[in-house]
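Omission of a single protein chain aside, the complex is shown with its protein chains in their original locations.
Take a look at chain A:
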Amino acid sequence: MSRVLRCHPGIGPKVEGEALVASDNFSARYDLDRIKGVFSRPAHKLFGESYRNKILVLNTAKGGVASAWMLREMLQSGVTPKALVFNTVNTILAQGAAFAGLTMVDRFDCADVTKEISSGDLIEVDPSEGYVRISLRSR
């Protein structure tokens, strides 16, 4: 049976895809090899994992002001996650998602969204209605 997690209304179009989940944070500038489309910071829990076309589910977005430009650059290069799902974001990532038109949501009614969704789950993200639906469990 599908499960729905409510969140704050977000940014970008409704999308469906495979989740890639970790209890860790996100910075476009410091965590990613944006050419290869993999997590490149050795200390990151998703180190070596490809984020291309995945829906990233992480704790919080960090990093400096540069990330605001970088999401659009990633989207235009085609090497990009399909959507970003966070417990909370800082202003820069929200501005960057708005500039890029990349789907992003945060502020869930559960304590920790990274505990509710598992890598490999098929999920649907609807920013205008403010929910994430887990359509198919991976396990």
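Keep in mind that, in the parts below, a residue touches a chain if its C-beta (ideal position, glycine included) is under 8 Å from a C-beta of that chain, and two chains touch if they have at least 3 such contacts; residues count from 1.
Assume contacts and distances are computed from a predicted model.
Choosing from "Oligopeptide transport system permease protein OppC", "Heme exporter protein C", "ABC transporter ATP-binding protein" or "Aconitase X catalytic domain-containing protein", the protein name stored in UniProt for the chain missing from the display reads "Aconitase X catalytic domain-containing protein". In the complete complex, the residue from A:29, A:45 or A:133 that touches the missing chain is A:29. Contact with the chain that does not appear here is found for just one residue of A:13, A:48 or A:64, A:64. Those residues of chain A that touch the chain absent from the view are 8-11, 29-30, 41, 60, 62-70, 72-73, 76-77, 88, 90-92, 94-96, 98-99.
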